[in-house]
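Quick notes on the structure that follows.
Every protein chain of the complex appears in place save one, which is left out.
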Amino acid sequence: MPAKTLLDETAQGVFTIAATPFLPDGALDIESLDSMVDFYEARGATGLTILGIMGEAGKLSAKESGIVIDRVTARASVPVVVGVSAPGLAGIKAMADTAMERGAAGVMVAPPATLRTDDQIIGYFQMVAEVLGKTPWVLQDFPLVTEVQMTPRVIRTIMDSCPTCVMLKHEDWPGLEKISTLRRQEAEGARRISILCGNGGMFLLEEMLRGADGAMTGFAYPEMMAEVVRLTKAEDEGRARDVFDAYLPLMRYESQPGLGLAIRKHILAKRGAIAHATVRRPGTVLSAATLEEIETLIARQEARLAALG
Amino acid sequence: MPAKTLLDETAQGVFTIAATPFLPDGALDIESLDSMVDFYEARGATGLTILGIMGEAGKLSAKESGIVIDRVTARASVPVVVGVSAPGLAGIKAMADTAMERGAAGVMVAPPATLRTDDQIIGYFQMVAEVLGKTPWVLQDFPLVTEVQMTPRVIRTIMDSCPTCVMLKHEDWPGLEKISTLRRQEAEGARRISILCGNGGMFLLEEMLRGADGAMTGFAYPEMMAEVVRLTKAEDEGRARDVFDAYLPLMRYESQPGLGLAIRKHILAKRGAIAHATVRRPGTVLSAATLEEIETLIARQEARLAALG
Amino acid sequence: MPAKTLLDETAQGVFTIAATPFLPDGALDIESLDSMVDFYEARGATGLTILGIMGEAGKLSAKESGIVIDRVTARASVPVVVGVSAPGLAGIKAMADTAMERGAAGVMVAPPATLRTDDQIIGYFQMVAEVLGKTPWVLQDFPLVTEVQMTPRVIRTIMDSCPTCVMLKHEDWPGLEKISTLRRQEAEGARRISILCGNGGMFLLEEMLRGADGAMTGFAYPEMMAEVVRLTKAEDEGRARDVFDAYLPLMRYESQPGLGLAIRKHILAKRGAIAHATVRRPGTVLSAATLEEIETLIARQEARLAALG
Partner (left out) sequence: MPAKTLLDETAQGVFTIAATPFLPDGALDIESLDSMVDFYEARGATGLTILGIMGEAGKLSAKESGIVIDRVTARASVPVVVGVSAPGLAGIKAMADTAMERGAAGVMVAPPATLRTDDQIIGYFQMVAEVLGKTPWVLQDFPLVTEVQMTPRVIRTIMDSCPTCVMLKHEDWPGLEKISTLRRQEAEGARRISILCGNGGMFLLEEMLRGADGAMTGFAYPEMMAEVVRLTKAEDEGRARDVFDAYLPLMRYESQPGLGLAIRKHILAKRGAIAHATVRRPGTVLSAATLEEIETLIARQEARLAALG
């Protein structure tokens, strides 16, 4: 099934980074893929990103990845982006071809950790664009995990030489100046691209005010992100900040590296998005103290949202 | 001048990680050292930590480091801990001897990035303890920067074999379970040590509830940390969370790696603690957009604190 | 086709790390898989290791990996070890099951770069052993690439708790003391394991004298490794050193990180083992100067071997 629509530079809103649900024994939980898609869409997702780092993509066999792509693209009514990062171009191409044939709207590629110099980074993504052919793709900029630093000039060079690169997944930290610089380059004539931001949503407020088009991250409350995006676009900054601040204590708690995924899945399970909070091994099991801390944070969050009206 | 008191396992409260103030031309700002000490103490600091990573210690010459130690220990009425991490034991010893002669209460040592295995880490700190002699010292656990991972068992082995190690500066992320495990080991008979927490204060609330004794970090509002420590010890958790949440949006903004120090110094200068926000080169200069974002966050913080009463 | 024999602790000699041959357009060169197997066996290989780091495993699609396993196990008359390192246990298990069904003698697993502490490393490999079931496996210790440091104690703990781990691929650098320590532990009662060494053969002479059982590396002249192993076991150390030294200038040249694979494939193609020297993208193309340097080194090596008689 080819995609209804292909991803392009006008993408905006909230592309939720989707979790991959598992049964308690670690097997893929196929039913939960459906309920999770429904959950995200009902809470304002304008797109979905699957098989990313947070989606435990590395822990899936090739066959399982195919099942996830099929099921999510079949269920979703919004565009689906598929993470296809792999050590070699052959693997990227094979995965991307599979994804696009099955209905994805585009793919996402992160740089391998071996890249260091500007030329290496640019050269790598130009090869990626070549093997991807006509497939639209997202450049993932996530230095904390990839250890690859891309300057605005490097990103711009990639965008200029690769017309099929339509979006930046922005996850540099600190990264606010990078958004401003990229938008300034566009004001001076460069092709406009979509910028969706990660970092668990922790800087979404400022990212939007700097010129981002939305969020691409997996915070367990997509409705917060949808609302902050909507309010900042409507220039209701005060209300946007109120909403953002109400969710911040929990967002912060969910941002703990490694642990964060388990917390996120716990909340998604609690909210009914998926049936089980299982993280595939090797992974983390939450302690009783952690579960209690989450409950307290959720309770306070709800009280504060209620007070906001 | 020897220290009025030496650091020991009963240390608690807020040991502020002090900035090092510079004049606009990059020279050491000696007058501001005094005003900064006064500022921190007036806002609840129960100790000061100087010449740490955040204190730009690496950018000072040996002579300048000596001046900072002298001035701060002379001015402070609370215990002063001096960061003495260095590539070699000779450098650590030289720096520690200088610090203690001039009135420091103890020193702090972080592991060099080359350490990997448990045995390497334990062996390194046992050598450190040996060269430090009777000087009380703080073990700095900051994997995000040092790239050295210490398990609770490793920390405990160091504590058991080095009686002069009286405090853990806890800055693992995620690190809440580590606090719980260390306290459990103590409940089972291990020597009790002081645990003061870093991470810019972003998890201070939960850290206190897990058993920490306080904070050792440089957030530009030490009064928040003092209040959260006081309230959690008084078991007024609700109020502690209200205070914590009020400061969280700015704390989050200050937590941006690299950029954070410039933000912190800007706020300290704005609050009158130091005369200039200068960061020594190589360092960051804040953009107009960043300065504006800080102003907004401060204004909202003040409004929220006012509403709290 | 199940393996004729399973890998066990008695393995010795030269397990050549096999290259993966490609056609000039980058497609898998299936015919060359046969000629390469014949080449290695004719020059003294007592085993083959496929789909390792040097085998460009990360650049193959899952389907291509299956083809390589099938073809090599069908052709080889010596045991075949298959590299199955993957980010998740599910991927490791799927790959290992495929390999063993198709006739492999065992599999090899390297630790993911995220492991740091002793407990993390031990825990990881115990999970690996559990999912591998009865499949014999090789523990790959290659800190320069994996960034994971395993002490002899950690390796011994893994060996003790995982009876299916039958071999250490030793590639620490420096690693001679590690071999001595592991053999000493065995002299004191620990289970004896096979130790085959990597590092491009650059330390094979000393490794054998410290107690290794042979080599597992991809130097383009397997006959050197077979001869050094034979001579050191026959206690003809002088002759072993003469042979080793004759090959050392080229071995050194082939040891250049990144570039080394292209050099190795160039020599393998020149020697008729494979039809083309192609390295899959992203990879290196050798300059004219490099090709000339290789020719000079080969000519001198041949002259020196001739002089040796």
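For clarity, chains are labelled A, B and C in written order, and residue numbers in each chain start from 1.
The working rule: a residue touches a chain if its C-beta (ideal position, glycine included) is under 8 Å from a C-beta of that chain, and two chains touch if they have at least 3 such contacts.
Predicted model only: the values in this text are computed from it and were never measured.
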{"item": "Chains still shown that are in contact with the chain withheld from the display", "value": "A, B, C"}
{"item": "Selected residue (touches chain absent from view) among C:Lys63, C:Arg191, C:Arg252 or C:Arg271", "value": "C:Arg252"}
{"item": "Option from A:Lys63, A:Arg153 or A:Arg191 whose C-beta touches the chain left out", "value": "A:Arg153"}
{"item": "Contacts of subunit A with the absent chain, listed as residue ranges", "value": "116-120, 143, 148-151, 153-154"}
{"item": "Residue numbers in subunit B that touch the chain omitted from display", "value": "26, 56, 58-64, 86-91, 94, 123-124, 127, 280-282"}
{"item": "Absent-chain interface as seen on subunit C, which is shown", "value": "173-174, 176-177, 180, 202-203, 206, 209-210, 241, 244-245, 248-249, 252-253, 256-259, 287, 289-290, 293, 300"}
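One rule holds for everything that comes next: only the chains that are shown with their structure count from here on.
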{"item": "Innermost chain, taking as reference the mean of every protein Cα atom displayed", "value": "A"}
{"item": "Approximate Å spacing (C-alpha centroids) for the pair subunit B, subunit C", "value": "47"}
{"item": "Where subunit A and subunit B are represented by their mean Cα positions, the distance between them in whole Å", "value": "34"}
{"item": "Whole-Å gap separating subunit A and subunit C, where each centre is the average of the chain's CA atoms", "value": "38"}
{"item": "Residue numbers of subunit A (touch at least two other chains)", "value": "none"}
